[in-house]
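To keep things clear, I will list the structure first and then write my remarks on it.
What you see is the complex with one protein chain gone and the rest in place.
The letters A, B and C name the chains in turn, as written, and every chain counts its residues from 1.
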Amino acid sequence: MKKTTSVTHAVEAIPQEASIMIGGFMGVGTPEHLIDEMVRQHKGGLTVIANDTARPGVGIGKLIDARLVKHVTASHIGTNPETQRQMIAEELTVELVPQGTLVEQIRCGGFGLGGVLTPTAVGTLAAEGKRILEIEGKQFLLELPLKADFALIKAQQCDYFGNLQYRLTAQNFNPVMAMAAATVFVEAVELVPVGCIAPDDVHTPGTLVDYIVKTGVAA
Amino acid sequence: MKKTTSVTHAVEAIPQEASIMIGGFMGVGTPEHLIDEMVRQHKGGLTVIANDTARPGVGIGKLIDARLVKHVTASHIGTNPETQRQMIAEELTVELVPQGTLVEQIRCGGFGLGGVLTPTAVGTLAAEGKRILEIEGKQFLLELPLKADFALIKAQQCDYFGNLQYRLTAQNFNPVMAMAAATVFVEAVELVPVGCIAPDDVHTPGTLVDYIVKTGVAA
Amino acid sequence: MNGKQLIARRVAREIQPGSLVNLGIGLPTMVAQYVPEEDNVFFQSENGIIGSGGLPDGMENTSLSDAGGGMIGALPGAAAFDSAFSFGLIRGGHLDMTVLGGLQVDSQGRLANWIIPGERVPGMGGAMDLVTSARKVIVAMIHTAKGTAKIVEKLNLPMTSDRRVDLIITELAVIRPSEQGLILEEVAPGVNAAQVQDQTEAKLIVSDSVTTMELKPT
Partner (left out) sequence: MNGKQLIARRVAREIQPGSLVNLGIGLPTMVAQYVPEEDNVFFQSENGIIGSGGLPDGMENTSLSDAGGGMIGALPGAAAFDSAFSFGLIRGGHLDMTVLGGLQVDSQGRLANWIIPGERVPGMGGAMDLVTSARKVIVAMIHTAKGTAKIVEKLNLPMTSDRRVDLIITELAVIRPSEQGLILEEVAPGVNAAQVQDQTEAKLIVSDSVTTMELKPT
């Protein structure tokens, strides 16, 4: 059976300065219990790969508030003034990537591909210093795969093999991140017995999940 | 509402010499009614993009039997001796592509990417004459996007918007093909009212489907 | 009717029945309320849904939000998906139209809307993908910013994409960027071409057939 663990033990396994992918879009689909415990254990110097940093007090915003983040790769930080303040004060660095490119870079990391060739951002500031390929007369920007030490993801349902089903727009970056990190922690709204999620309803097969995080249960 | 059509009318809309993507893996997940009607209307000179050509008398094998195919791009033809015979007799041409590369090429076509960078086939016969990129010290083969005039796909459930749900291993190439062809015809086991497939169960959104093919119903 | 409502009502006229449309956060979102339900327009929210509805009115679910993080509803026939698929729809040219706000548009029809260097760095989010690849791109914005022209000869902010947008709709005018430059096609009720040019830094080409904007009924 897949290893279940407490939030406390899960976060204890994450070292300071780790690179972490965190699922969610403006906090929707972000594993809040794991984030809260990261703050409680004061895991700092983090490199975070995520779509955004949500808002102060919400999702990844809590890591920013607690000044635990050294670098962010994201598509958008406009909703979090604290991220912008820390960036301007040079307390953290930010790399901004178009959302569709970011998700494909993570997918490339998880799918064993050498990079993504996208028309997006060609000719703009975001392509400066990067490799451009001409393919059949059209220009494409080559962006490299992204991987991380850990992924903290959120699912609606999880069975004891780690099979996951996401919910509506809480899915977002979670499934690609489950492919791209060395160690995957999942926090689910509901844990169900093996066999209770039909094969066609599984969005992420359990073999990709390393630890199922039990929330609200003492270790 | 999405346009429903009869098998007869659907196939009438496909010209001779068309390029067609056809879902399925050894016939599983292949729209058999559409194939049968292609044979009946004798649509010839086709360029077919598919994982395989199944077996004589099964799925795409029926198009081969009827000598309607001019060119096949596939990962495997070993299960169809008739395809091999026609290839050796130079009645059709075959391009063999690794399965994981083929599906990504189709995905690139549908997702607007410039090509796939894969480690697969580097150094082999299948990479000859093709572009190799060195990325961070590792070699990747660049394979170009694939598109087609038509996709003939098969789903388990389809609502009247064209939202599709596939079943088990009958899913295979169908969802990527629904993204990569100019005109998409779907044949479903079951047609259901809009709202009867929950948002999380939709594998292919209906906006990608051009025509829902009613099987067993006169036009 | 204020300027934003006027813009939203004009933009709504561009939306074809049965099409797939992405509306940006802010002003563009207002467009949806002027699109009649019987048109069966599919709205995509790039965070992962086609078929998003308006405010769910007491039926909020914390797993269903729009690209701004606000709670939304879902219409019958909605489809949910992950971010890779969502941007596959956008980049792959499956999106019929996107409507976005703008900081500047220049005489070549290029949009800037993601960064004010040294001042505000929100990031591009999905905007670069949307502007580069949607079949039709409409910029919906108030014509000037505190008296400063936003439709300029040459961008002085970093551009969002080198693709020429298809239409600029403001509370004063409808302007179509073209190879020749910016063509003034429509003026708002009570506004004339000279007044529009007055508020515009870039030189406008006044179409022979300038008309008065028609608006979707409320």
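We take it that contacts are C-beta pairs under 8 Å (C-beta built on N, C-alpha and C of every residue); 3 or more make two chains touch, one makes a residue touch a chain.
This is a predicted model, so every value here is computed, not measured.
Hidden chain, full complex: it touches shown chains A, B. Residue in contact with the omitted chain (choice from B:Thr4, B:Gln41 or B:Gln84): B:Gln84. Screening B:Ser75, B:Asn163 or B:Thr207 for touch with the missing chain picks out B:Ser75. Mapped onto chain A, the footprint of the missing chain covers residues 1, 107, 109-113, 159, 161, 163, 179, 194-195, 199-200, 202, 205-208. Within the complete assembly, residues 25-29, 51-52, 54-55, 74-79, 84, 87, 94, 96, 98-101, 103-104, 107, 118-126, 156, 166-176, 203 of chain B touch the chain that is not shown.
Going forward, only the chains that are shown with their structure count from here on.
Under the contact definition stated at the top, the chains bordering both chain B and chain C are A. Ranked by separation of Cα centres from chain A, the top chain is B. Taking each chain's centre as the mean of its C-alpha atoms, chain B lies 35 Å from chain C. Distance between chain A and chain B, defined via averaged C-alpha coordinates, is recorded as 33 Å.
Separation between the centroids of chain A and chain C, computed from CA atoms only, is 29 Å. Annotation for chain B: residues 112-113, 199-200 touch two or more other chains. Within chain C, the positions touching two or more other chains are listed as 49, 74, 80-81, 87, 90-91, 133.
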